[in-house]
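Only a single protein chain was left out; the remaining protein chains are all shown in position.
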Amino acid sequence: MDARALTKRFGDILANDRVDLVINKGEIHALLGENGAGKSTLVKMFYGSLEPDGGEILWQGNRVKIDNPATARELGIGMVFQHFSLFEALTVVENIALALPNPGRMADLAKRIEAVSKDYGLPLTPTDVVADLPVGIRQRIEIVRCLLQEPRLIIMDEPTSVLTPQEADRLFLTLQRLAKEGCAVLYISHRLEEVKRICHHATILRHGQVVRECDPTKETPASLASMMVGADVAAVSASEKKANLGGVRLGLKNLSAPAATPFATALNKISLDLRAGEVVAIAGVAGNGQGELFDAISGERPVRSFMIEIDGTACGTKSITWRRRQNAAFVPEERLGHGAVPGMLLSQNVVLTRHATSDGLSWGGLVSLPKAVSIQERIKRDFDVRMSHDNPEARSLSGGNLQKFVVGRELDRKPGLLVVDQPTWGVDAGAAALIRQALIDLARSGSAVLAISQDLDEIFEIADRIAVISRGYLSEAEPAEKMTRERVGLLMAGGAETQGDVA
Amino acid sequence: MRIELVKRKEQSKAMALLSPVIAIALTALSAAIIFSLTGHNPALGLYKFFIEPLTQQWSLEATIDKATPLILIACGLAICYLSNNWNIGAEGQFIIGALFGSFLPILFPDFENGATLPLMLVSGALGGALWALIPALLKTRFNTNEILTSLMLVYVASLLLDYLVRGPWRDPGGFNFPESRMFSDAATLPEVFGGALSLATPITLVIAIVLAVLLAKTLKGFEIRVMGQSPRAGSFAGFSAKGLTLFSFALAGALAGLAGTMEVSGALNQLLPTISPGYGFTAIIVAFLGRLNPLGIIVAGFVLALSYIGGEAVQTALGVSNKIASVIQGLLLFFVLACDTLILYRVRVISRRAPGGEASHV
Partner (left out) sequence: MFEAVLLTVITAATPLLIAAIGELVVERSGVLNLGVEGMMIMGAVMGFAVANLTGSGALGIFAAILAGVAMSALFGFLVLNLVANQVATGLALTILGIGFSGLIGEAFIGVPGLKLPQIVIPGLSDIPFFGPVFFRQDAIVYISFALVAAVAYTLFKTRVGLILRAVGDNHGSAHALGYSVIRIRFMAVLFGGACSGLAGAYLSLAYTPQWVENMTAGRGWIALALVVFSSWLPLRVIVGAYLFGAVNVLNLHAQAMEMDIPSQFLSSLPYLATILVLVLISANRRLTLVNTPACLGKSFVPDR
């Protein structure tokens, strides 16, 4: 594959500006860049999901026009999506049939799936319904779907972000085998360690342009990072001063809750004591009960009263408003549609979580919008939230800036307890560093911070203690310096479950 | 040719104001086409339909009389729709409100004093609210689709009205006509402005203004809008979806019930087998044309009321069926919904010949 001067614009924004990229047979080629650098846009053009506005694509020396994913698949280009392109209500075999031009009889296809998936060490049961499967298996479906098309180029968008370290290792073996068989792999990741480990070549994008090409085996993660950002990334300092532990701010006592829908995870006997002055991180692969745990702690989903204590008061049945009045604050995973109303102004989004706290935003049922505007300005200043004009609608902000706003909105209250789900998910490196530092600073100033995250780098950067969630069970929180990635990985893969059962 | 939507970064304020105007213009254009297709002078038809009713005092008063219940019902519906509760049974709530408002003057015709009318109005609002709470409770308790249940209850309500005026509530001295006894003076809504308008109109305007303030300035109004746009964020804010469903249905039902009572007490003065020319459904159009804003609804109610009067006018003047009014009402709602797209999206028309090339923005 040889792409020349590919260009794509969205309205006024130039997402890809004359990008050149050559991928050779049998090569694992890394595509690096910050969020918003244009990686996804570029690969979508390779896969026919987007039409380029300029430039050309050569495939095995011939100029081709890829105007549809079906065309791409005919050429031998397969794609494994970051957020998957699966259908939850359908079975594995139906999901795979949808991506094949001539799937043939379902029974025959099921046999082929079983054979190929076993051959590559990614075993699948064709009759399973996707909704019942964990994310790791879902990714296998995507990969096997590509393999069945006998592809010559596989594009993988952040494949390891949903895997345990051990699952990732297995994936690398599969990729290396594919490369040996002559298949090219375009590998998008922000985990620079693994890029260095398995990739032969790297192309780095910044603001839609190619800024560097290099051999990642000859670079360090730090040098790769500075190429991506264009400057040195400020390291987060956990400040040498060891956490000054205070009393228990948040207590979870045998927290259990049945699954609310057929597709949700049940919580099982989760116990945890979170003390003032520390950051406890909960690691885990997506879909293992993180969202359910967050909803129970925030009060969006009530549980039995004794199961949750804030500052010693049992409050499992109390509302989120009551908990906020106890000086607790919450930041959910979804920025748009959960943490903020997309179509409302930032000032109105300040009212969203602070109408009942002592900010004077609401008096006798009336809302004071001028006050909300001034709080919004303070957040913008303190947390460096960048916007095109004053007080815009939430949806017009970029992911990183909106996350700074949503986190800033709660930190601005100086909460005694902060619970945050995926604090820097999909956020650029600069904003992520700022947010992580702010979380640590909050804990050092005497508050308790609970961070639920799927990003191990982040967890080891900020956590004093680490617990792992797996299928709704939580392992015991252990001091971060005693934890290793391997141990966390084992707990993610089910270790937390057995431990939780014993406890 | 292909139509492509490009999402705007933020809502267009200009389009929010312009889109109802564009919709009305397109409706007028379609009406002109219908007039010429049925062999009439389109200019004359449009004049008779949209303009002439405004030039005479009697037709202007009739328009305001018709606009009043529409505005009152639509205000309640707007609260429902803003909070994502699809109450389409206002017609039934209007009827049940009228029944609740009428039991006093029909069953106790001798109870005549200053309290009669206020009691009727309160009871009417209560009746509408109770009727509306049925689908709301079914939704919150059993997760039942409120669109279908609220609509089914319209049929039940009109059959109940039919039963009462033909059966137990029939006027004993009325020669077996299916109608109730006439209301006493104490049960009749007084007229204001020298007899030009019913008291219903000022009451309605006050309620609309109160609701406008509620929506714009209070935490309840904020809650309603948050819940409608993003229920997940609403529950994160500590608002209760179920509570709001009950609140909005009860409010909408109360307003529709009040409108029903004021209609029978003011305009009809008795119960008949049919007491509404579809106000409850037309009010849905009014709510959307008014952009779910009580102040906009006042204007929109007037526009839709005009279509009733205009329909009569073209029937007398041109011999076109007055059914054309409901066609025009339906078209208007279509155009309103289509034009609302412009608030959130830019529409690009792309000619197939030049992919990615020539594109005209709207």
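Order of writing sets the labels: A and B. Residues in every chain begin at 1.
Keep in mind that, in the parts below, a contact is a pair of C-beta atoms (placed from the backbone, for glycine too) under 8 Å apart; a residue touches a chain by one contact, two chains touch by 3 or more.
Please read all numbers here as calculations on a predicted model, not as lab measurements.
Student: I'm checking contacts with the chain that's been left out. Which of A:90, A:286 or A:387 qualifies?
Tutor: Of these options, the touching residue for the absent chain is A:90.
Student: If the hidden chain were put back, which of B:271, B:285 or B:318 would touch it?
Tutor: B:285
Student: Using the touch definition up top, pick the residue from B:160, B:186 or B:295 that touches the left-out chain.
Tutor: If we include the chain that is not displayed, B:160 is the one touching it.
Student: Considering the entire assembly, which residues of subunit B contact the chain that has been omitted?
Tutor: So the residues of subunit B touching the missing chain come out as 3-5, 7, 81, 86, 88, 138, 142-145, 147-149, 151-153, 155-156, 159-160, 162-163, 167, 281, 284-285, 288, 321, 323-331, 333-334, 337-338, 340-341, 345, 347.
Student: Residues of subunit A in contact with the chain that isn't shown?
Tutor: Contacting residues on subunit A, toward the hidden partner: 48-51, 68-70, 72-73, 81, 84-90, 94, 97-99, 103, 261-262.
Quick note on the criterion: only the chains that are shown with their structure count from here on.
Student: Between subunit A and subunit B, what is the separation of their C-alpha centroids in Å?
Tutor: Between these chains, centre-to-centre, one finds 46 Å.
Student: Where on subunit B is subunit A touching in the complex?
Tutor: It is residues 6, 9-11, 217-222, 225-226, 229-230, 232-233, 235-238, 355-356 of subunit B that touch subunit A.
Student: For a test of understanding, state which residues of subunit A touch subunit B in their complex under the given definition.
Tutor: 11, 51, 53, 298-300, 319-321, 324, 330, 332, 334, 337-344, 348, 351-353, 355-356, 362, 365-367, 388, 392-393, 395-396
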